[in-house]
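Read through the structure below, which is laid out as structure tokens, and then see the notes.
The complex is shown incomplete by one protein chain, all other protein chains being positioned as in the whole.
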Amino acid sequence: MIALLLILTPLVAGFCSFAMKQGSTAKNFSLLVSIVTLAIALLAIGSPAGGSFDTAWLTDLGSRFTLKMDGMGKMLCLLTAVSYPLIFAAVYKSDYKNPGSFFGLMLLTQAGLMGVFLAADALLFYFFWELALIPVYFLCSLWGGEKRIAVTFKFFVYTFIGSLLMLVGILYVYFHTADHSFAMQSFYKAQLSDHQQSYMFWLFFVAFAIKMPIFPLHTWQPDAYEQAPTATTMVLSGVMVKMGVFAVFRWLLPIFPNAASSNSMIIIILSVTGMLYASLIAIKQDDIKRMIAYSSIAHIGLMCAAMFTNNKAAFDGVMIQMFNHGVNVIGLWIIADLIEKQLGTRKLSDLGGLAQKAPALAILLVIMALANVALPLTNAFIGEFLMFSGLFQYNMFIAAIAGISIILAAVYTLNMVQKVIYGNLNAVTENATDISFNVKLVLVIIALVIIVFGVFPQPMIDLTKTSVEALFVKK
Amino acid sequence: MPIQYYIYFCLALFSIGIIGVLTRRNAIIVFMCIELMLNAVNLLLVAFSKMHYGAALAANPNTTAGIDGQLFVFFIMVVAAAEVSVGLAIIVMMYRNTHSVDINFLNRLKN
Amino acid sequence: MNKIVFLVPLFPLLGFLINGLGRKSLSKSAIGIIGSGVILLSFLTSCYLFSIVASAGEGQLQTVVTLFNFISVDAFTIPFAFQVDQLSVLFLLIITGIGFLIHLYSSAYMKEEETQHFGRYFAYLNLFVFSMLLLVMGANYVIMFIGWEGVGLCSYLLIGYWFKNNDFNYAAKKAFIMNRIGDLGFLLAVFWLLFKLGTVNYGDVFSQVASLSTFDIAAITTLLFIGAMGKSAQIPLYTWLPDAMAGPTPVSALIHAATMVTAGIYMIARSNILFTMAPTTQTLIAIIGLATAIFAATIALKQNDIKKVLAYSTVSQLGYMFLGLGVGSYTGAVFHVMTHAFFKALLFLGAGSVIHAMHHEQDIRKMGNLKKYMPITHITFLLACLAIAGIPPFSGFFSKDEILAAAFTKNPLYYYIGVGGALMTAFYMFRLYALTFLGKFRGTHDQEHHLHESPSAMTIPLIVLAVLSVFGGFIGIPEVFAENKNWLEHFLSPIFAESTKLVTTEHLSHSQEYMMMGIVTVLIAVVIFIAVSKFKKYAGEQEEVETGVGKLLENKWYIDELYNSIVVNPINAFAGFCKNFIEKSGIDGAVNGVGKLVSYSSRQLRLIQSGQVASYLLIMILSIVVFFIIWFNDITIMKFLNKLF
Amino acid sequence: MNAIIFSAIMGVVMMFSGILLQKKSAVTTTAIVSLLLLLSMNLLDSYSVFSINVNTHGLLHFNKFGLFFNSILIAATLIFAVLCGSEIEKTGVNVADYYALIFFVLCGTSILTSFNGLLMLFLGIEIMSIPLYILTGAEKRNLKSNEASLKYFLMGAFSTGLLLMGIALIYGATGSFALKVSTTMAASAGVLSTSFLQIAGLILLFVSMCFKVSAAPFHFWTPDVYDGAPSVFTSFMATVVKAAGFFAFLNLFESNSAILGPSWKILLSFVIVATLLVGNITAVFQQSIKRMLAYSSISQAGFMLFALYSNNDMAKEGILLYAVAYCLATIGFFAILIKVKDYTFDGFNGLAKTQPVMAFTGVVFLMSLAGIPLTAGFFAKYYMLASVVKSGGSLWIVVVAVLFAAVSVYYYFKVIQSMYFKEGTPEVAAISPNFKTGLLLVAAAVILVGVLPSIVLNWFYF
Partner (left out) sequence: MSIIQILFSFLTVLALFGAIMVLVSKNPVHSVLWLITVFFAISGHYILLNAQFLAIVNLIVYAGAIMVLFLFVIMLMNLNAESEPRKHLWMKFAGVISGGCFLMVLVSLIRQTVELTGKTVLMKEGNIGLIKNLGKALFSDYVVPFELSSVLFLSAMVGAVVIGKKD
């Protein structure tokens, strides 16, 4: 029941929010709702059963409305639940036209995301997968930047193609389940020959790869991140890309274990190529948002590579990295948004010297940046360490090459830090002021998360232990 | 008479109708060619009807096999008559508005 | 002991937090007191720990203390544990001791900074010490790695302390990235260990070394050494260290003497058993170390920035330490770390004092005759120079001698080259000394007017360090002078016990050793004399235009330029190529191309819809014909389709 | 039989209502009432409560599936009449006659949902088509309407010729016009020895049915006719008529496809891919939304053809659902389109600002057409794809379909973009609150079917 509440709360609230004309009402309401959702999520994590929900729906089709909350689901629900209050608080001072609709759509997105992470039925999963996309489409197209319509559309079509291919895959697997059911467990037991698996594997993987995104299917992402309203960008990069990662764990690896292992090399090479490639491009970016976008691609690339190593440590790493990357990147976006809002530019070359005008911002940015380069004792380190260790056991050379991205990450991140906060003030940054209280609060919370989970990661690891156990395929 | 003769003949007639439809520009002539096609079909149906009748006759002298073919022809004629009335009405309407029955000028709607 | 161990890093951490958070509300003196005080407390705790370790008998010492499980996954568990044994406790003393002196010095040196930045500075310093303590105390490679990266971070923060200056920021970034390259090697080594042994705890690793193949060990040690290269500024990753002079001078002292650069030596000494079992790596280390020692020394010969000279001397001395490690003289290396810490800290603090007095003038060509104005600085600096030059009985002599002696037994060539480096060291140090303190003052009148001796908070550390530089060498007196009096070797023997068992070292005969010492000492003395006499007269009236080798050296062998042209620029160009071409025209172009293709084909396809009834019907008839043809050939088409899909 | 009889009677009634009733709206009301009556008659028939039984000598065969499908068509017509009734009134003076013709079309569709022989198929198609030629040309002064009417007529008559030739050839081979006989004969004779004559006939039959459902490459009439016809009637043609055509197609080839052997699937996949290609790709470049919808209806036909391709129970359920989803969404969207003066994409700019209800429901309809989940269109497409997957093999064609579905998103969402993301002041005819309510109800139905598709299907099994 708790699981259902996690979806229903934002869903209902989202529809309510549409009716709110007053900006502040909508803001307060949605912030409140998101906090309530967080509370529910914490409750769900606390409850040992985890909270499952099951009711008849589309029984003719062999599908049921089944929600299941295992460790992995908990982790991502937590991420979703945590990020929304942070995002709402961070944009508390921003003004949106039609605020009711804006926050309503945001909440609907949250409902979709929760659904994706909780669904234990393939068809239901597919629904939520798509439903999470629709509000985002409107959010980006209505409140985005100049090129929003074309860019958002590219993003939409791209992901839509992916999900349709996945639908074909789902259908195929469905007809190969013993009991003709979309239930997760039936899917796991589906009888597929290696040959069939390898076809289906790619149908699924393309969908997930587009979402993550994996090189070379990533080009929608920087544009979309750049053009989307920042609150949405935060959701996109913080939570939505995790849909792909999550889905690989939940739907790809258990259903097609053989195909996953036989194709792992290709995917890992692709991912690692993507990591380096994205890092290189990030070095050359002058636009702070695009830089963060490419850095995100690089990080996700590592996660994707780690997922195909069939290594428990790597799986653990991916699990906690899903959460940590989500939180960290939201922090970075908040700062990027702040800079853009306040100074009217996203160009790194226009900035400089903010440390003098905004010391608090500077410190927090440095912390976020350090998390971005996965410095030890930040939360990102744990994940990356485990993932790299898994990747290393899969193939040393690939791990070594992938490791270069650690260096490149340092290059572009420090480059950004330097250009934003260090150096002398210029005409653009002269009138900058330090961050407002709400943003500071959010960023401090994120910074605390970064450090606390960097020093004590074990609870997070334990949360997903059983999920990892289940994923691991004994050779 | 071997059935092939009829088939070839009717197909030839049918094809001439098709060619007429494809090559003429006057809507009325095109329509006439369509009528030609229908007539080819009619004759073919009657021929087949007699073929089946002939085959069945050997077994049963009172058979009515093949009668449905001729009835079908009857219905085709009925429909053709109805079609003609509507078709000519449409052509006339067209002519009233454009003073032409040239189907090549039917290109306001394209692409 | 358990709880006390944690106090050592806890104090600096607390200091960091208090100073960091309270930098706006606390007064400067409070910041200074807190900043230095926590290190002092740490030092005292370290002393206590030292006393325990020193008094504990063999096998009695329970060295590993676990705080909590840092990462525990199925395959392995990494405890957040500290290891207190002879080696780490020695380093603790160096770090906290010298660290304290530097903090104390800083509180005076940085007085002019705004309170807020003063607080920030001390916070960084505390964090630096904290990281270094983690590095040293960690009971496994991961904890060491935390500190390892932590010091990299702190160096980044401190080098870029004056963040308004973009050159400094570049230097800071360079330091961090260069370190990262090394860190990657370190990290890979850790993964390798985890892969092969499933553990990174020192105790477990060292006891299971035998189960590793030779290749594994060679690879692991090489990777670890790459890590050490980055941190300890060895060829080819040394260029960040001279640039790190951008930070405040006490920071340089901290980096060069007590923390950071010694990390590599510590790590290799810690993993001595691994390295001993990998002779190839050892050779590599020795060669790299020696090469660095010489290479850096040559560059130092022609530098005019007081801190740059010292920086290259550090690189050079680190080279010696690696030479020591490479030839298996771990004790010698650690010994040199210690003595080097004393005199290099002294040199830097002395230089800081000079710079302070000269109002941030660092060019030695514009100094001179400072002995008149700054007697304490002068004397202590001279003592440090003598120590680094290796004049007996100053500390540097003993440590350097131990390394060189060990190198000789390994390969005499090492020794000869090493001595060459030592001679250069003597030369450039005394060139520095002469130009700075002797001769006549070449600065502006304004500067001359303000010349003064530094305040006591700065001179006391100088004096303390001078004492240590002079007498510090006696803890490791070589056997030639006193049988079995080498306290250090004895003290550290449990650490290197396994390694010592593995290799049988031949000892030089005493007479040979005496002779070598004698010759070297004389040579050094001669070099010192030449240097002093030459540069005492330096007037600096005309700019010398260097040619040939001189120019090469002055420009540091153009190594930075070389790196730029073979590494940085190609990567940059390639990244640009990726961004502007592959991404835009290639991948995104392909994606958009699909869209364009669709709309293009849409434009073309709609032309079929010509509006002509006849052409519509024509296509219909042709399609029917095609259908019939398809039907005739269905078998062939099926085969084709089956092949296709 | 109820539906056939009553639709004919209602047609006559409507003819007279034009004479008896002065107000046009009264005619519409009569039509709506008549449709309700017709619907209830058909429903009564399908639950065997009240049915007029005439001995058709095996020419017609009434089964649950056909009757239920017919109910859907009648219900769709009802919705059409309710939403677009006022527009029919505006099309011309002969409102009553238009309704009469619509009823005659329904008579034709009723025959098509119950035919059991090629004769009734032929008659049904003709009864359905001839009123449509008229309706297409209903705007007599509009040259486009004239042109569309003539084109439709000429091409329709031509395809009738092909159909008849096909029937004749089949008759020659089998000696019967019945659907069943030909199968049994084929079965007894074995597939290999199937007469070439019959195959030629079936191919011609296939072609003419493809023409009726506007499958490529026999689709050419569709864009021109849909574009030229008065929008109200386009809406009717594109939904009810096309769905009926599909039912007939399905019924016709349910058993006969086996005769064609392996080439059947090749031919069909050729047609499907061509239809999807032409429909989707050409729609991309259209400037007029009406014409875009015409092409989109071709692409939807491509999806519906999957029912033939898989030819199993799921396909039957699917075609039912598809008919519901497609009719609801298309009628709904056309109702919106008609109200907007300018049919170009730019004409829709900013509709969300001025007419939020229309814009919102429009989004729902478009999403349903695009097949976004939780709209009826999703399950329609889902069933189609699933039935093919279920039938095994040929996954490639599903993948192709899916890729084209992604293309379809492009032009459907272009409308959404115009309505929501672009600035403009669209000219919109006066909107009554009832119309809005109607739209909302239809949109609600679209979503309801999207959430619980079994609503439709359970009725079928009930």
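Labels for the chains are A, B, C and D, by order of writing; each one numbers its residues from 1.
The criterion applied here is as follows: contacts are C-beta pairs under 8 Å (C-beta built on N, C-alpha and C of every residue); 3 or more make two chains touch, one makes a residue touch a chain.
It should be emphasised that the depicted structure is a prediction, and the values quoted were computed from it without experimental measurement.
One of D:Asp97, D:Glu147, D:Asp227 or D:Glu317 touches the chain omitted from the figure, and that residue is D:Asp97. Although one chain is not drawn, its touching partners on subunit D can still be listed: residues 4, 8, 11-12, 15, 54, 56-57, 59-60, 92-94, 97-98, 100-101, 104, 107, 111, 119-120, 123, 126-127, 130-131, 133-134, 137-138, 140-141, 193, 195-197, 199-200.
Touching the omitted chain from subunit C are residues 614-615, 618, 621-622, 624-625, 628-629.
Residues touching the missing chain, restricted to subunit B, are 1-9, 11-20, 22-26, 28-29, 31-33, 35-36, 39, 42-43, 46-47, 49-51, 53-55, 57, 64-68, 70-71, 73-75, 77-86, 88-93, 95, 101-102, 104 (touch as defined at the top).
Just so it is clear, only the chains that are shown with their structure count from here on.
The pair with more inter-chain C-beta contacts, choosing from A-D and A-C, is A-C.
Averaged C-alpha coordinates put the centre of subunit A at 36 Å from the centre of subunit C.
Distance between subunit B and subunit D, defined via averaged C-alpha coordinates, is recorded as 27 Å. Counting only residues that touch two or more partner chains, subunit B has 21, 30, 103, 106, 108-110. Residue positions of subunit D with contacts to 2 or more other chains are 151, 154, 158, 223-224, 395, 410. On the subunit D side of its complex with subunit B, the touching residues are 119, 122-123, 126, 130, 133-134, 137, 140-141, 143-144, 146-151, 153-154, 157-158, 160-161, 164-165, 167-169, 171-172, 175-177, 223-225, 227-228. Here subunit B touches subunit C in the complex through residues 18, 21-23, 25, 30, 103-104, 106-111, going by the rule given at the top.
Those residues of subunit C that touch subunit A in the shared complex are 68-76, 116, 142, 145-146, 148-150, 153, 156, 160, 163-164, 166, 169-170, 173, 176-177, 180-181, 183-184, 187-188, 190-192, 194-195, 571-572, 574-576, 578-580, 582-583, 587-588, 590-592, 595.
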